[in-house]
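With one protein chain removed, the remaining protein chains of the complex are shown where they sit.
Presenting chain A:
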Amino acid sequence: MTSLTSLTIAAARDGLKKKAFSARELTDAYLEAMAKARVLNAYVVETPEQARAMAAASDARIAKSEAGALEGIPLGIKDLFATKGVHTQAASHVLDGFKPPYESTVTSNLWRDGAVMLGKLNMDEFAMGSSNETSYYGNVINPWRRRNSNAALVPGGSSGGSASAVAAHICAGATATDTGGSIRQPAAFTGTVGIKPTYGRCSRWGVVAFASSLDQAGPIARDVRDAAILLKSMASVDAKDTTSVDHPVPDYEAVIGKPIKGLRVGIPREYRVDGTPAEIDALWDKSAKWLKEQGAEIVEISLPHTKYALPAYYIVAPAEASSNLARYDGVRYGLRVPGDDIVSMYENTRAAGFGREVQRRVMIGTYVLSAGYYDAYYVRAQKVRTLIKQDFDKAWDKVDVVLTPATPSPAFAPGEITDPVQMYLNDIFTVTVNMAGLPGISVPGGLSEQGLPMGLQLIGKPFDEATLFQVGHAIEEAAGKFEAPKWW
């Protein structure tokens, strides 16, 4: 029998149903694998006791034929999701010791369906980063290495712990969040599948806020089917999040394997960017051929405002972050560093509690919202955002889905990128999707010359995640799946 941790969610679900193994056995196998993989630093907290109790409860429900859609499936949870009584710090020092007395809606949905929590996953501090190097809990290591090299690589970010844990098989699947590319970029760097659903598809309630008009939760999984299974459970309309949308959640899994014949796939010419490695562009061309061979129609399209998405994002996101992060004042939760008076207490607390990248973004946000600059920066950026959205609205007259590379490079080494703007450019292909509120999925397309995963991105119409799973699966069929050679 193959090891239990090598099973996809779909396969584990079948095995549990047939009683080939118990939920407790499955969870124990993961807890053991996690203990052996601590060098990856993917988890900030492991919750073995809770995991075993949840697995035992799953076994009891399976025995009574009351199993939910994710019964007994062991998951890792990004540290951004509030989990009742369990470490929730957004990988920041400022939330030192914070244990929420409530549960996020997304994780509540997962537990309702029988999933088991293995622990909390590392991430960039407050989801601000593209390499998982800004975490208070240290860097996460990518299970992938360059061919014939022992050098560590970053897993991408901000959901670096989620991506690394899924790729290393130390959870069956993981929750993640995406504000500018934080699900899709790490998925691309680790050979996993990640989907950022349409804004409003998943409730943001209980998810530590970064930029509220952009933040969305979604899964990272080993394959397209598993991502479809997870999103089905995570998505819901929620009275506690007024931006969550009352739109039925379809059975995403049902479209897996559905032929793509006749689907129109858009290739945006603005995504051919100078400096992108030739192998990324070559993979993009190859994937278009795969879809064509399966009967899709390839259509060249134009999204003229693409290049302005990233600079506009770096006004909107820091502006919203500076306002959201105002709550960390050393009064209600987390760290407090005393001062001479209340203002110096705030200043000392936030200086000690926030890392450099978070401080930088809060300051940029404060500046662009300050008196006299609001119209020049924030309002202009929101106008550019309208133009970006209109580009896509026009494209949907011609195509059903858009195909692009997911990232401008494969994974890089820790410390390799130190200039903030260079780091921001990692999200060049993903950020437009957040700005327009659209769904986007990253699917592995192949390996680079150095043996590292490269991802492809599919962008869909609002609430058309089903087509992303359908076409994503078609790519997966053609490209195959990629597993990191185990060295840990």
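To be clear about the criterion, contacts are C-beta pairs under 8 Å (C-beta built on N, C-alpha and C of every residue); 3 or more make two chains touch, one makes a residue touch a chain; residues count from 1.
Please note the rule applied: contacts and distances are computed from a predicted model.
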Per UniProt, the name of the complex member that is left out, chosen from "Tetratricopeptide repeat protein", "Asp-tRNA(Asn)/Glu-tRNA(Gln) amidotransferase subunit GatC", "ABC transporter ATP-binding protein" or "ATP synthase subunit c": "Asp-tRNA(Asn)/Glu-tRNA(Gln) amidotransferase subunit GatC"
Of A:70, A:106, A:384 or A:484, the one touching the omitted chain in the full complex: A:384
Touch with the omitted chain, as defined above, among A:15, A:206, A:437 or A:460: A:437
Candidate in contact with the missing chain, chosen from A:259, A:420 or A:480: A:420
Among A:181, A:200, A:218 or A:444, residue touching the chain not depicted: A:200
Interface with the unshown chain - residue positions in chain A: 97-101, 198-200, 213, 239, 242-243, 245, 305, 307-308, 311-312, 314-315, 322, 326, 329-336, 338-339, 341-348, 350-351, 354, 359-360, 362-367, 370, 373, 376-377, 379-387, 389, 419-421, 436-437, 462
